[in-house]
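A selection of the complex's chains, in situ.
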């Protein structure tokens, strides 16, 4: 998809596939779907079937994909936890599972706990595959919805100052979002995390080379004022071997009403990919700047609907 | 909904929300849906998506909601056992789960093992929430379908004599049905259960004050003849800490062919919310008065379809 806005029949595996023009096309399509609700829209995918293969727990990504595909008039074949319900129990490889599902479906949306599996799946498949998260790897549609939420608010993705807090090491949504913002000039992101959960040096260098300005900070006192967005994240329990270590780190940084008053600007978007497990005070929810439970979540459906229609309609 | 028949956009949490006029409206709508099967009906909910969140095992309630919503032309996003398949694993609260689902869905149907959870969910949600059973709390649509089944047969909900047998303590369908029949004058219900599973004194007094005549009996010999309905129930295994106690009590009272011959009237409806686990002899199934496997179950779908269309169509 590099240097092109042609989506028809393509896989969506990584944000690296996108250039500015193709991202613009996704956003324009999502914005159009968001504001229209015509009968024609409801028939966009009539007769199409998507296979949703979720090898890891999910409500948000699963539900927004499922609802989005159906809101376009399509149907889905759904496997949540195929480890329990499917041939995977009998020892089937991911390639065989994918090659089987492609016989019945026009598109596959796959989440898998192991990084790299989505590439294997996409190579095996003759129908388009969308990565809905592969372990500590990527979650490109999450990045797109986060970028869309920022773009919708500020009408630009350049000259932004952002803050990311939490698990920089394991949070795949963090990685994908940094990748995305690296494509646009003059963005600065402050990274705040426990020492053990910092971005790996490889990734830090990779992103920096792409032109984004990453600044690691150690305490909430160092948060700059007037950020365009704060992107809080959950410490990823499921990636810890040592549960005690997890318990120690999980609430290192909490987004409180007090912190918002002290450090957020009047237009700062308060974002979180969710689920949260205590790292945002519920008192923050009613702040008009808090979009994590509302606009950000809902945009996930619209961005996915945009991709579905771009990929499946020539 | 008190003193009103306006359902549009409302939650359905408890039978206490209903008055006679609103119940009448549900019944009239359900009866109309039951006898028509037009193309227009199949398009009632075109473009609507319901989220089904079942935090407890269910086939009956789940299936009738799922089939009913789809028979009206809508689509569903389904989570059975979200404890296993969803973000709940990661520690998400019910409020966050609900606020996420409302971004993708036009209505939520929720079952949860803990009483009171549905109220929390409905408070968090901006889209209508239907209680599909909350632990030992309520199961209002079950009560409505039972009342509809009685009303369909006798064309009235007043001056009835009924019998309820089984687990009066933990059976939420029992509680909801007694509440419902309390709204109509001059109803008498005989309650037969093991001593340990009697209606709590608080609930006994509450319902009695509302005007229903409750008579507790101890043995099948005391069952009056010519009841309008018998409402048998399962002893709720999942509510017992002590499984031996459950084993001792589960089959205290069995609905047999012999008992039907001896004590049922010629028009007595033989009802049960199902599933049953031995407390009704299968020999009773073919009795024309037995509606538990047929009319009563099917009415569950029609009553839910009525609620869906009343809540979602202005």
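By written order: A and B. Residues from 1 in each chain.
What we mean here is this: a residue touches a chain if its C-beta (ideal position, glycine included) is under 8 Å from a C-beta of that chain, and two chains touch if they have at least 3 such contacts.
Predicted model only: the values in this text are computed from it and were never measured.
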We see 2 chains here; how many are in the full complex? 3
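By definition in this document, only the chains that are shown with their structure count from here on.
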Between chain A and chain B, what is the gap in Å from one C-alpha centre to the other? 40
Residue numbers on chain B that touch chain A, as the complex places them: 46-47, 49, 51, 75, 77-79, 82, 84-92, 95-97, 99-101, 103-105
Interfacial residue positions of chain A with respect to chain B in the complex: 37, 42, 54, 57-60, 62-64, 66-68, 70-71, 78, 80-81, 84, 234, 237-238, 274-278, 282, 293-294, 297-298, 300-301
